[in-house]
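A protein chain is absent from this complex, but the other protein chains hold their places.
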Amino acid sequence: MDQLLQHAANAMIIGGTYALLGIGLTLIFGIMKVVNFTHGELYSFGAYMMYAWVMLIGADFMVSLVLAVVLGIALGALVEFVLLRRLRGADIDTTMLVMIGAWIAMQNTEQLAWSGVAKSIVSPFPADPLVLGPVSISWTRLFVFVVALVLIAATYALIQRTKLGKAMRATFQDRQAAALMGVQINSIHTATFALGSGLAAAAGALLGPVFVVYPTIGDSASLKAFAIVILGGLGSIPGATIGGFILAFAEELGAGYVSSGYRDAMGFLLIILILIFKPTGLFAQKERIG
Amino acid sequence: MHIDPRKAALSVLAAGLMAAPAFAQDTIKIGVTQPLTGAFAASGNYVAQGAKIAEDEINAKGGVLGKKIQLVIEDNKSNPTEAVATVEKLIVRDKVPAIMGAWSSTLTLAVMPKVMEYKVPLVVETSSSGKITTAGNPYVFRIAPTSDMEAVAFTPLIDKLNIKKAAFLNTNNDFGIGSAKAYSEALKKKGVEIGVMETMDPKATDFSAQLTSIKASGADTLFVTTAVEQITLVLKQAKELQLDARIITTGGSNSPDQLIAQAGSAADGSYHVVFFPPWFPDVVKNPEAAKSYMTEWKKRGHEPGGMTEGFRGYDGIYTIAEAIKVAGKAEPAAIKDALWKVTVHGVYGDIKFTQQGPKGKESGQNVPSVYLVKIEDGKVVNPEL
Amino acid sequence: MTNRILSLAWVAFLISIPFWMEDLYYLHVLIVTGIFIIAAMSLNLLLGYTGQLSLGHVAFFGIGAYVSSLVSLGFEIHVLPNTTVSLDPKPVWFAMLVAVIFSGLCGWFIGRVSFKVRGAYFVIVTVSFAEVVRLVSLNWMELTQGPMALNNIPYLTLGIPEVFEVEFIGKVPCYYLVLAVAVFTYVVIRRLVQSRAGRAMIALRENEPLASSVGVDVTRVLVLATIVSAGLAGLAGALYAHYVRIVDPDVFLFIYTVTMVIMVITGGKGTLAGPIVGGLVFGIFPEVLRGFQVQPEIQWITYGVLMILIVYFLPAGIVPAIRSLLPRRLVEGGDGSVEPNATAEARS
Partner (left out) sequence: MTAPTVLSIEGLSIRFGGLTAVEDLTFQVREGEVLTLIGPNGAGKTSAFNAITGYIQPSAGDIVYRGECLVGMKPNQIAARGVVRTFQKTSVFSGLTMFENVLTGLHLRGKQHPLAIMLGLPSVRRDEERLRAEAWEILKLVGIEARAGEQASALPYGELRLLEVAVALAAKPTLLLLDEPVSGMNPTETADFMTLIGRIRALGITILLVEHDMKMVMGISDRIVCLNQGRIIADAPPAEIQKDPEVIRAYLGERYVRARG
């Protein structure tokens, strides 16, 4: 029982960042119809920015976190502006190929810039964990969890309460109608991609200090994000949020009670189950076939 | 192959098209394959840095057989198939007469059939799996200790550390599995209870699930076998989960100074099996070699934590250079025969090879020293046992 | 007719290479390139002809490599507490055959499951499939040795034991083996796409509703394409395993799928020559870069940028671009010519 509680605590904490990753990807897909293969690179970009500011420049941890996210947003906007804008209206395969090319170029630029040796980021939190009965949680992870929840809530508020969010939702529902109503589709696309990228960078910046940073961390982040959005249904934000937590629990319990080697396989097992029993994902808003 | 003038002309053309860079043969090339990227990148880079120190020292002293040596270092990306490709390239394209590599046991085991196929000697500087020298590959010469040697050296310490119940967390590759096997057998012989044996993928970064199970098992000592990147994470995460068990890392790729730098207080209280203790250079067999290496390492501004790893590359290159000297020519077969005759006063100790493996196709195995160090209050100390 | 002569000249040139290529290393590069070209040709069947962007293709390549290795090495696994399944080592040619069939069966299974969904879902499902297979190969250590890799894989021997045997070890025999398999693959794919089945695949790519209105069974055709494509990819994987003689779970990495995709789209998807041209470009290009002492990262960055540029500026690929420059007569044939007496009227 004690062990289960500890596993559950571990899962909740990782689930928060998974949800961030998933929401970012699902937003970009839902609004832009782009399968974003660079998502994981934004994640590792966030983590490397954290390393650069905290470890190389010596900036304050919190300031660095904000900077990493802001730079992630900027990089996302740049990618959208340079690569995707001219492809608006192109079919999904074309944009996907471009994103794969961008992914390769970005990952190897990172490898060139930071070398293949893993970097670790020192966090300012005390090393002794918070102990709650049988469960112990490090302060760093707790911080990660809280920030992730705040970011999820902020994203919800942005989409539900602001003018930008309204325009994004309109674009999601019907791009042509939105354009007719005066929504600047170009700006919405840039904003969406920047926001999604910012969330991925935030996840990377948060988890960087928990784990280590190396150039290919983005790959597994991308794969996890894919699994999460399939679980939740492409384009569904609540789906991505809940999907993130489901994936984290599946992984943690699978690793704890089945076999640690299959930790990463759990997400894909879930995908297969979902495909068999509910092919539209748990929270899909639109028909997926066709 | 039959050659006629026209074909020869074509081949010149083709060579020109393919832009083959031709090097003048006034150097002796030595091949090195190391994981410079990927899961073992930190260690691989340290070994390569150590090898370059040896290259420069040897060349500063006039080289070998009147020629300078030239290292051709290839990145095997921590991947066995890539490792084979690098060896293929080193032998077929660069035509090196000897190779040092390939860091991890899995990588070394992967390249062994290739060196046998091309009959080029391989000096193994790091790998610890027993299989390497018992596979019947007469081109393999290992200067690093095997896991069994480590375990034998460790046995007297079992009582002193008062180990009652042990748990294992190791990578699921030849290095980790071989080490866990050797240590668990040694522990069992001493009557120690073996609890959970958890494994991890060499690329994994989150061990909270494994550590939670280990914590629940109630072991008093946890043996961890992997490279320094993962050890850092294991120490940090063990502290986060308040794992009380004493952590002992095996295999010598643990770079204690780097652990102190990166894991901070989480490293306190952990023990580490190393093959070179730069903190007390006077206890080693050849202090002059050790000090010369250490001075140069520091002078070059390399990561201090890498010193316990870099010396492997340093010794490996010295061993090959010495064999070339003894052989009198830079040819694979001659170097292979000469390796049986050399004695190198290296950082590992006095390196010389004894026969191991099936009769008639023995591999060479060196018997180096093994040390156990402890991290206390952010410093490496000689544990008082 | 011109086309046939050109093809034969091209094959004759390829056959001649080992006679004048002095440096075995370049032969090695050509062998590996050839294996990837076979895989790319098989991918082209799905990507180019049926128009399905399958990004899990490396799964079939890797399955072929693992199956062929395991059958030729033999194995023993414990499935249930008291049941062991074991297989004694089998001849390599047999192992390769099993690999092709097994990969084809995997193709059938994946086709049945994943063609329920299209578009982005299909892509993600195929990526996931490759990842699942990689994780299985990594963790089912009793069978696959996990990250320790399957080592010492035997090489192919053909002929009658102790009478006449060819051993495919070393560069020259392996080169000819790969060349023969590549020609075989080309012929199979060419026959397929120029037949009723191939036209049905192209019909799906061009206009799925119309295709089904004239009686094309969408699922059946897609599954057929996947089976053939998977089987040929498995063959490429088996060749790879018996050439490099080691397989590890990284054979399933996404980057290899990407390499195949780049080859196909650079050369020209949906053309027979496309994967060959693309494969040669991307097989030899890294060696040229290496000749200029370019770091591997820069090489990969160049790949990525090239891929983007091709999608922007040469979306159909190199082969169609060249074809549109050449006078038509030279490049006739290829993709289905008209009935003889129609040709003159129709294409004059």
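Chains: A, B and C, in written order; residue numbering restarts at 1 for each.
Basically, a residue touches a chain if its C-beta (ideal position, glycine included) is under 8 Å from a C-beta of that chain, and two chains touch if they have at least 3 such contacts.
Predicted model, so just to flag it, every value in this text is computed and none were measured.
K.L.:
Please identify which of the visible chains the hidden chain touches across the whole complex.
P.N.:
C
K.L.:
Considering the whole complex, which of C:Val29, C:Ala149 or C:Leu192 touches the chain not shown?
P.N.:
C:Leu192
K.L.:
For the full complex, which residue in C:Val100, C:Ile202 or C:Met263 touches the chain that was left out?
P.N.:
Reading the full complex, the residue touching the unseen chain is C:Ile202.
K.L.:
Looking beyond the chains shown, say which of C:Leu87, C:Ile169 or C:Val218 touches the absent one.
P.N.:
Once the missing chain is taken into account, the touching residue is C:Val218.
K.L.:
Name, in rising order, the residues on chain C that touch the hidden chain in the full complex.
P.N.:
Per the touch rule, chain C residues meeting the hidden chain are 187-188, 191-192, 195-200, 202-203, 205-207, 209-218, 224, 228, 336, 338-339, 342-343, 345-347.
In this text, only the chains that are shown with their structure count from here on.
K.L.:
Which chains are in contact with both chain A and chain B?
P.N.:
Shared contacts of chain A and chain B: C.
K.L.:
Pick the pair with more C-beta contacts: A-C or B-C?
P.N.:
Contact tally favours A-C.
K.L.:
Which chain's centre, taken as the mean of its Cα atoms, is farthest from the centre of chain A?
P.N.:
Result for max centroid distance from chain A is chain B.
K.L.:
How many angstrom between the C-alpha centroids of chain C and chain B?
P.N.:
37
K.L.:
In whole angstrom, how far does the Cα centroid of chain A sit from the Cα centroid of chain C?
P.N.:
Distance between chain centres: 33 Å.
K.L.:
Can you list the chain A residues in contact with two or more other chains?
P.N.:
As it turns out, chain A has residues touching two or more other chains at 111, 261, 264.
K.L.:
Name the residues of chain B that each touch 2 or more other chains.
P.N.:
75, 172, 201 - these are the residues of chain B that touch more than one other chain.
K.L.:
Flag every residue of chain C that touches chain A in the complex, lowest number first.
P.N.:
Checking each residue of chain C against chain A gives 53, 113-114, 116-121, 123-125, 127-129, 131-132, 135-136, 138-139, 146, 254-255, 258, 261, 265, 295, 297-298, 300-301, 303-308, 311-312, 315.
K.L.:
Over in the complex, which chain A residues touch chain B? Could you list them?
P.N.:
2-3, 6-7, 10, 14, 111, 115-118, 120, 122, 127-129, 131, 136-138, 140-141, 211-212, 214-217, 251-252, 255-256, 260-261, 263-264
K.L.:
For the complex, which residues does chain B have touching chain C?
P.N.:
Interface residues on the chain B side: 1-3, 7-8, 10-11, 14-15, 18-21, 75, 79-82, 84-85, 88-89, 92-93, 106, 109-110, 112-113, 117, 171-174, 177, 201-202.
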